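Worksheet: one structure, shown below.
With one protein chain removed, the remaining protein chains of the complex are shown where they sit.
Right after this comes chain A.
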Amino acid sequence: MQRKTFNRGVAALAAAAALGIGGAARAQQQVEIPFFYPVAVGGPIAKIIDGFANDFMKANPGIKVTPIYAGTYQETIVKALTAHKAGTPPVFSVLLSTDMFTLIDEDAIVPVDGFVKTAEDKAWMGSFYKAFMLNSQAGGKTWGVPFQRSTVVMYWNKEAFKEAGLDPNKAPQTWAELKSMATKLTKKDSSGKVTQYGVQIPSSGFPYWLFQTLTTTNDAILANEAGTQVKFDDPKVVEALQYWVDLGKAGVHPPGVVEWGTTPKDFFEKKAAIIYTTTGNLTNIRSNAKFDFGVGMIPANKRKGSPTGGGNFYIFKKASPAQQEAAFKFIKWVTAPERAAQWSIDTGYVAVSPAAYETPPLKKYGSEFPPALVARDQLPHSVAELSTHDNQRVTKALNDGLQAALTGAKPPAQAMQDAQREADRLLRSYK
């Protein structure tokens, strides 16, 4: 390198460094709060989140919100916890509500209660649906703030119902009805190959969650509130699994493990007449289905019900107090009724507070498109999503058992006993 170019390079570096210092000085007045969020349903989620961040920054010039798309829920928690262990976690993050115990055990997050000071804050904390708080509180503290929350609902193809001679406006209400309607809805071609299954319940990714639609309606609860005990081998749980396996055996449900990601597409392509999926797919299905469809509550057996699901905001412990306060401010802003209502309309997720359903935009949307209200109406019957200490591993034990039963490798009772034994072993040290 020639000396002249070298000198010029040094000068440029020095200038850049000086600018950098200037930049740092300016940043002192502005708090920067990066946050990680996952995308788990179809639709322009990233665009909507960026819009929220921009609107918030316009109203609060002292805070710079940087949303960072981090993949699926699973990838997001891996990134957030790795960063936490390396000492530089995001200031806050949207993560699965069921990962609460894991985050507490890793000493990664702070309870939200510490930021609640005014009467207005207290009112905000009390404004959420009780069903969503089941997965947000532990040990008398609130750790997560509900944001992109959902429940499992049933979607049915009204045209397929008409073709099968069923009333298109009457969804199955019970397990027995579901099975008999699914039998009528299953179509075969001349060679006996199934071209349309009556019902499809996905079982990849998080089979336990879809399985909870069956255990809940069979009046079984999978885990205690402290997250230290599970009941996978409860006879009511085995009975629920038997029902799922029997749907496959009867040929009205696809065999083997059914992919979560392609299930909405199977519905648009008329390969499945009834599907179970998150209410978060509502907007996706609405914009892609070329036929009239209905959204209904999960068919009941002993009772109605569905697990809640989805993500909460968590504030990380290693962020500075100023950043944590700023994050709290953003979380409060974004979960306020008018934003929650907009979020629900744009995505299909359930708005997190009853007040959101009282706002004019969501009221109007609900009256024009009543399926948007099904998930809300199901909330009073909803239970907590399976969440325990060492959550991912305990859940995997159940998932493996479910897949073993669905693929015919083990009978349901044995699959659930094996899962129970594994879960007991894992949870031993948390009692």
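Odds and ends about this structure:
Going forward, a residue touches a chain if its C-beta (ideal position, glycine included) is under 8 Å from a C-beta of that chain, and two chains touch if they have at least 3 such contacts; residues count from 1.
What we mean here is this: contacts and distances are computed from a predicted model.
Of the candidates "CRISPR system Cms protein Csm5", "Sugar ABC transporter permease", "Hydroxymyristoyl-ACP dehydratase" or "Cation:proton antiporter", the chain left out of this view carries the UniProt protein name "Sugar ABC transporter permease". The omitted chain makes contact with just one of the residues A:D121, A:E239 or A:E259: A:E259. Of the listed positions A:Q137, A:Q173, A:S204 or A:N288, the one in contact with the omitted chain in the full complex is A:S204. Contact residues of chain A toward the unshown chain are 74, 78, 81-82, 102, 104-108, 191, 193-195, 203-205, 254-259, 261-262, 266, 269, 271, 390, 392-393, 396, 399-401, 403-404, 406-407, 409.
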